[in-house]
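For this view, one protein chain was removed and the others were kept in their places.
To keep things simple, chains are lettered A and B as they appear, and every chain counts its residues starting from 1.
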Amino acid sequence: MARLIRTEKEVEGRYTEQWIVVEEDPLDRWPEGPLEVVGRPAARVDGLQRARGEARYTADLALPGMLHAAVLRSPHAHARVRRLDFAPALEAPGVRAAVGPGDCDVLVEEAGYQGAPVAALAADTFSEAQAALARVGVEWEVLEPLLDPDEAVSRGELIEEASRYERGDVERGLAEADVVVEAEYRTATVLHNALETHQAVCEWEGDELTVYISTQWIWGVRKDVAKRLGLPPDKVRVVCEYMGGGFGAKIDPGDHTYLAAELARRTGRPVRCALTRREENLASGNRHATVQRLRAGAKADGTLTALEGEFTMAVGWDGFVSSTAGPMKMLYGCENVRTVELGAKLTTGPNDAFRAPGFVEGTFGLERLLDELAAKLELDPLELRRRNGADADPVDGRPFSAKNLAECYRRAEPHWARRGEVRARSEGPWRRGVGLASQVWYGGGGPPSYAWVRVGSDGRATVLTAMQDIGTGTRTAMAQIAAEELGLPLERLSVSLGDSSRGPYAAISAGSSTTPSMGPAVRAAAADAARQIVEIAAQRFEVEERVLSLRGGRVVSEDGKSWALEDVTGLLEDGQILGKGSRGPNPAGMRVLTFGVQVAEVAVDVETGEVRVERIAAIHDVGRVVNPLGASSQVEGGIIQGIGHTLSEQRLLDPGSGRALTVTLDAYKLPTIADVPEIVTELLDVPDGHLTSLGSKGLGEPPIIPTAAAIANAIRDATGADVRSLPITREEMLRALREARERAYAL
Amino acid sequence: MTELLVNGGRHEVHGSVLTTLAEVLRGHLGLTGTKVACGEGHCGACTVLLDGAPALACITLLEAVGEREVTTIEGLRDHPLVDAFVRADAVQCGFCTPGQIVSAAALVRETPAPTREQVRHAMAGNLCRCGTYPKIEEAISTWQG
Partner (left out) sequence: MSARTLSRPASLEALDETAVPLAGGTDLVPLVRDGLVEAETLVDVRSLLPRGVEPGGIGIGAGTTLADLERSGEVPDALREACRLAASPQLRAMGTIGGNLLQATRCWYWRLAFPCYLHGGDRCHAREGEHREHAIFAVEPCASAHPSDPAAALLALGAVVETTRRRLPLAELYRLPTEDDRRLTTLAGGELILRLRLEEPDASVYLKAMDRQRWSFPLVGVAAARYGEETRLALAGVAPIPWALGSPADLDAATPLPGTAYKVDIARALVGRALAAVR
């Protein structure tokens, strides 16, 4: 029965309260461990299309008559348009339309960052559009850039009011501490660089708009575009069949979509607006830099008595202040915690969500601090973490729906025990060491989310839902879940997704929520279809429904008799069995979180500052694992991105002009295959007993969270040097080594 | 008009001096398996073979291709590497995957059973932001089944 509830909704660590209509989730939980299909490794159902280059991405779409947009962007970090003259550009070959501030509200007269869109035009080809841009007459009044987050804070230039949090009494906690450590940690601005850049193709048919877009949230795009253009949502169709990576930056429609829609409206032609790689690295979002001034106090036995942090985030001209203090509030059961988060408004590109926004940065600071504390206490770092575990949410005392961090620690022991052997392999200038860091994150998903399952007379089934697979393998996971419930082999499942006109509302692919949001809805839809199949079979074969079940592509009776599924569905001829399902509510009054720990082994060349990550063991608890193969890919992907943030990636700005210098992929250094260590993935694979009939949580984000801290802690173990700033470039490593030598010398 | 030999077929194509091979493949010949992700020779998504050697189609001028035969992912669709990539889950978002497979095809043609180090050396010009690298290593190590 449908039920109206008021519930907390969480995306990327941001909570909102809202009314939601939910269906109950009446299905029995599946037993723990691998089932017939769920819990077993499956190759991607769309792997062949992607590997052969047959999958059509937004980037591959060529509609008849399609025009190409190019966007005039501010070359300055801060400037005002004094004069804008399109006339010469409109006369350029191939140009069909141009828009400026006033024509489309994403175009601005005051550019607050390099790359801010000021004007756009559409031409027959992209090169014509680009060539015509050079002919737009534009006169700039260059304004003062503001690049330093601390300076912005001192000037009161904040994105929003400071966010303060306090529990207990930090002064008392510090007074009671036997040991206090204090340090400043910094993380750099890093860039998403999904290989498919942000892009959309917009096409009007009458008053209906179709948006083909590389997005993480079909329904969010539908809602936002409809609202901004004043259309009923049903007049907006959003399509994203395949997409080339998002990592958090492709949630909103983005300026490019509105520009394409406006230019398409003016020209009566479909219009593509695609960012170039350089535009992507200026104007499509980033993980903002942080400055973290942290303090921790502990008793001699390791009990944390106080945690305190001031977090300044270099948010940029726009964007949200990500919850960098989150790990400090949530990871340990410390009674006295005080944090303040300050979001500096700068003349730099807006930040956007990037795979566990805030928690990647905040975990680097917190888990480095814990290791510095462990050293001062002369306590084993793993033991220190164990002694400070929280049995309930330290923020509000809510019970966890499931928490198996202690088991993760136990499973980490053999990896942690390699310390002696790893250190002993130090040789010449190469010093080796081991470090670890813990992880907390959300990942429970939630309602609303819906799915349909269609079974045809041939005994094949199709899952229909207008969700998106952003490359994480959710299309495959949904097929597995439906196959399990229908007792069908995976080959007999299809999944139709990626089009708002082709299925019901589906959840966002962000915040590690796709599987926990969509999976239970798909299971419910498949169960509804299975129930109908059983009803028909019972009538046809004159047996009781309760003795029938679906297994191995057959309808099986308790007495051992069985019939091929087609013998039942075949009766339908052109008829179909239609199941529908929805995501039930989250457990009331409980905190749903994911936990884990990573153990990193590094080698450091103390003469040249080279850091090589040699091995990372990742132990995470994300509830039931639907596809262990895909899950290990998610873990590896998160860790590898984490290694990039840790060692080689940073957006550099010219300090004078505020212009970005690392906007190309030679200068902005993503990890290559040669930078990848041995990665050992261990997932606990224990269903969360309170979370849906599936018991699965999301896995997209947890693996990137502890990587930087684990590596930096391993560097400390190897060399005694404290790296407190990301990325750990050669110069940062050599600086930390010099500081460690000087410290040793001073003793 | 320029004559271009692609995947065993001859095509007459037209372009200006700075028209790239990638533009022609994707725009004129409809071979969209060759992806363009950076457009300036840094990421490897547009990798094709020119007479068997890996080349970046986004910085190869159409008129400079000459007599060399172009092989794109469409010309390798039945290469056993394709299945190996799918089996090993060396495909996440998939946008870099065709380029990865083209590079891998060049590698295994010369070195059918490459070592881990050889794989890492030969594949370092194909960036994958999803981080499928361990699975790519696995796929290339097991491509012969």
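We adopt the following convention: a residue touches a chain if its C-beta (ideal position, glycine included) is under 8 Å from a C-beta of that chain, and two chains touch if they have at least 3 such contacts.
Since the model is a prediction, treat every value here as computed from it, not as a measurement.
Asks: With touch as defined up top, name the shown chains that contact the chain not shown.
Replies: A, B
Asks: Of A:Ile20, A:Leu652 or A:Val686, which one is in contact with the hidden chain?
Replies: A:Leu652
Asks: Decide which residue listed in A:Thr125, A:Ser426, A:Ser494 or A:Thr664 touches the omitted chain of the complex.
Replies: Looking across A:Thr125, A:Ser426, A:Ser494 or A:Thr664, the contact with the absent chain belongs to A:Thr664.
Asks: Counting contacts across the full complex, list the positions on chain A that touch the omitted chain.
Replies: Counting only chain A, the missing chain is touched by 131, 429, 605, 607-610, 612, 647-648, 652-656, 659, 661-664, 666-667, 669, 671-675, 729-731, 734-735.
Asks: Going by the touch rule given at the top, which residues of chain B touch the chain that is not shown?
Replies: Residues 17-18, 20, 40-41, 44, 47, 53-56, 59-61, 63-64, 66, 103, 106, 120-125 of chain B touch the chain that is not shown.
Just so we're on the same page, only the chains that are shown with their structure count from here on.
Asks: Where the centres are mean C-alpha positions, what is the separation of chain A from chain B, in Å?
Replies: 28
Asks: What part of chain B is in contact with chain A in the complex they form?
Replies: Interface residues on the chain B side: 26-27, 30-40, 42-43, 45, 72-74, 77, 82-83, 85-87, 89-98, 101, 119-121, 123-137.
Asks: Within the complex, which stretch of chain A touches chain B?
Replies: 43-44, 46-57, 59-60, 62, 192-197, 242-245, 247, 276-277, 470-473, 629-630, 632-633, 636-641, 664-666, 670-674, 676, 679
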